[in-house]
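A single protein chain has been omitted from the complex, and every remaining protein chain is retained in its original position.
Chain naming follows the written order as A, B and C, and within any one chain the residues start at number 1.
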Amino acid sequence: MAEIRYIDGLRQAIEREMERDTSVIVLGEDVAVGGPFGVTAGLVERFGDRRVINTPISEDSIMGMATGAAIAGRRPIIEIMFIDFVTLAMSQLVNHAAKLRYMSGGQLSVPLVIRLQQGAVGGWGAQHSQSLEAWFQHVPGLKMVAPSNASDALGLLRAAIRDNDPVLFLEHRGLYFRKDEIPDPGTVPSLSTAKIMTPGNDLTIVTYSKMVWEAVAAAAELAQRGISAEIIDLRSLSPLDMDTLVRSVQRTHHALVVHEAVVHGGLGAEISARIQETAFDWLDAPVYRLGAPFAPVPASPVLEDAFVPNAKLIVRCAEQMIGP
Amino acid sequence: MAEIRYIDGLRQAIEREMERDTSVIVLGEDVAVGGPFGVTAGLVERFGDRRVINTPISEDSIMGMATGAAIAGRRPIIEIMFIDFVTLAMSQLVNHAAKLRYMSGGQLSVPLVIRLQQGAVGGWGAQHSQSLEAWFQHVPGLKMVAPSNASDALGLLRAAIRDNDPVLFLEHRGLYFRKDEIPDPGTVPSLSTAKIMTPGNDLTIVTYSKMVWEAVAAAAELAQRGISAEIIDLRSLSPLDMDTLVRSVQRTHHALVVHEAVVHGGLGAEISARIQETAFDWLDAPVYRLGAPFAPVPASPVLEDAFVPNAKLIVRCAEQMIGP
Amino acid sequence: MSGRRNYEGVAENSDILHRDMLQRMWLIRSFEERVIDLCHRKQLAGLVHVGIGQEGVAVGVATAMGDDDYLYGTHRSHGHFLARGADPNGLMAELAGKDTGCCRGRGGSMHIVEVGRRLMSATGIVGGTIPLALGTALVAREEGNVVAVYFGDGASNTGSFHECLNMASLWKLPVVLVCENNGYAEFTPMSAHTVVSHVSVHGQPYDMASQIVDGNDTLAVLEAARNAVVRARDGGGPTIVECLTYRLRGHYVGDPESYRKADEVDEWRGKDPIRRFTSVLRDRGAVTARDVRRMEESARARVEDAVRFMQESPWPSSASVADFVYA
Partner (left out) sequence: MSGRRNYEGVAENSDILHRDMLQRMWLIRSFEERVIDLCHRKQLAGLVHVGIGQEGVAVGVATAMGDDDYLYGTHRSHGHFLARGADPNGLMAELAGKDTGCCRGRGGSMHIVEVGRRLMSATGIVGGTIPLALGTALVAREEGNVVAVYFGDGASNTGSFHECLNMASLWKLPVVLVCENNGYAEFTPMSAHTVVSHVSVHGQPYDMASQIVDGNDTLAVLEAARNAVVRARDGGGPTIVECLTYRLRGHYVGDPESYRKADEVDEWRGKDPIRRFTSVLRDRGAVTARDVRRMEESARARVEDAVRFMQESPWPSSASVADFVYA
């Protein structure tokens, strides 16, 4: 099996789907030269500027354009660069892309992929580091995935492109250059199943995106301390694969949700609420959540370190949950 | 004590604060003639067009302008008409208004009130009926209140205007013409305390805005069936008055959260998660949530009725929780 | 007056075409007057905006378009859609929230879609369909089709409109931007929402083709729209067609209209596009008074059919509330 970088997984997914299906098009700022991270580099040379459309800085209108192309039969992939800028495109995303199928009584279909890059890495500050996924889980009509590795970056992006609904595709800047093995190029995974990364018996850690790797590190440390943690990589943030979560918690009786986003009102809240609704009698302790404090993302590296959860915190929290 | 309409409470709050403090200004679309519901009617005649600014349809920029006036010493009240349109102003709201104090290391202050009208009433359809409060609880730097009655409309709006941080003020269209008694005009309440509407022993129903009245009706029905429900009107959605909630749940051992927003990822998720984190050992049953199904708001009156939670559903859910 | 219109073989400015146009204007007028009536009787719910007085724009533009061209509306689009052959039954049922509505009752007045007629969508978000139209134009240009999209004077203040002017001109997209300049954005007169005298001047920085027409002169609208459609189809890019018009009724059904003078409304009532178009056709001998009476009657009858259809239609089932959210 080959090893590729997360960023290459993304590029390969787009390339393969563009080859396979001429209705796939790409829109976004600076996509012609590949964007700030090079994900789309080379595409315009290969597929031409009618399929790879380098746009002005006009987020709401690009989102609307992609939607208007989707309902007329295209499969647009739109790149919003930093998720912080999706704040400029919320009206088109939420009022049109997410609702057109419903409002039209099923007449319209919106096969649209919205690529969003996020994460607090490198001290880029409060307007280039947010984790906003919690907003989108609350919007009916949208789907959302967040790959933690190159293999999922490749596979889930292909699945998202083939899906007939708008899919938010959350990429973590801090994972772009991570390398992982990729599977047989023929397989395209399901868009909405969680994955057990590390099996375990004492505690279920539910997480996604970059925090998966903090959890994996924590699990190794916890194992040494005699605590067997099961790590679930959600992969799909909307819908949630509750079956996998609940089955795990029914075995471990303990659940901890970890994400990089601010804890308050984050995805962890929904997961916690759902777990206790469906597995209340199996829980030996409350579902706990780890995430960022209630503050904008600070620029200072020292403060950023204090802001983002890490393996050490996970270990400490798990130990407190399981007890001595 | 006088009885006034919710809408009059809003107007009186603005009038009184504008009289009291010349730094209070109003901005918004059609505010000169009072907006679609007449809340700001008469203000421009009284305070002039330098303090009551009728804007073009430019939501993001109006939000930015209000923020720019706030950091230079004004106390703007901006009206966004329908909360659905705040999707157009998310960048200025989230990237600037909410973060400027933090990003400036405390140099800037953003005393700003954002009036948002919401609710699924009258079949206005998917783009004029959303409940989006869950998004804003997740944004550090913002506060949020949602009055359920005229007295709170008056009092909380005055408190919001005097507050030195950006406050989202959620008005429910379905309450605009409701009448309630108002207290002594001298008192301005705290911005962040919940209120026990109906005391009870068997079950805590946590709710806010228009759903308070469904809960009150449900409590009356439940009382007849021998179940004593305590209704908590949150009033402040961010921050949450967890003390009041937890104290109540520690007595009743049962909690039900009710809101008009879509259940999945709604405010109820955070409240449920927090209650079980802090009062796990006191809970006799999982915290349950009632809200809208995972769909856009339908226009058809029949579907809208099926969409919005009501007293009957609350009664049914409470009975199931408490058991026979 | 229903079914697909096809003007192949019909001369460009023939009596037969113009009579059909007048007939459609009557259909729209009758439909919307009945809608107001039904709202007052609480038989229709929702936030309803009618375009009475603006039928000349709707019909002029629709007539210039080919059957495979795409159309996008606004919050005030019953007329835009009916002009292009939308089924009055499905539309009326949609406004009532019935299961037989064109959007199965999910959409309502501001969110109508009839994809079979390439009526791609209306919107409750001011200016919201302009970018959708540009996106559809990416597809249309490969097909040789054109996309028309309506917007108002108020919408010209939204940032997205300007973003779209830039992109439409940058890529020479086959888009016809139809401005219904009725002088008001809700309750705010144009002079209070912009210093600009005409919306179409916004095209100038982009060297965008534009034309200002009397929107109550139905044939002038048709002519301007035809030029724009031809330009778009021939690869000449976008055009702003600014139609100066007026809404004779309130912003929404129920609007107390405190913000404008009765005089102003009266003046514009004198410029009623249906009356004007009728006299043009009568002067030319293309219609008789009797023809006109018949048109009005047949329009009203058609609308009564629609009302009956609506009234006899079933409600959507409550259990279906979350259908159509995903594929």
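Here is the rule we go by: a contact is a pair of C-beta atoms (placed from the backbone, for glycine too) under 8 Å apart; a residue touches a chain by one contact, two chains touch by 3 or more.
Keep in mind that this is a model prediction, so the values were computed, not measured.
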- Item | Chain not shown: contacting residue from A:56, A:73, A:185 or A:199 | A:56
- Message: Given that one chain is not shown, which residue among C:36, C:196, C:220 or C:280 touches it?
- Response: C:196
- Message: Which candidate, B:12, B:40, B:92 or B:209, sits in contact with the chain we can't see?
- Response: B:92
- Item | For subunit C, residues in touch with the removed chain | 157-163, 166, 169-170, 193-196, 201-202, 204-207
- It is residues of subunit A that touch the chain not shown, namely 29-30, 32-33, 36, 54-58, 60-61, 84-85, 88, 122-128, 293-296, 298-307
- Message: Using the document's contact rule, name the residues of subunit B that touch the chain not shown here.
- Response: 25, 50, 53, 55-56, 58, 60-74, 76, 91-92, 95-96, 100-109, 140-141, 143, 163-165
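Note that only the chains that are shown with their structure count from here on.
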- Calculate how many whole Å lie between the centre of subunit A and the centre of subunit B, each centre taken as the average of the chain's C-alpha atoms. 30
- Per-residue overlap in subunit A, given as positions that touch at least 2 other chains: 60, 91, 95, 102-103, 140-141
- Message: By the touch rule stated above, which residues of subunit C touch at least two different other chains?
- Response: 101, 105-107, 111, 123-125, 159, 322, 325
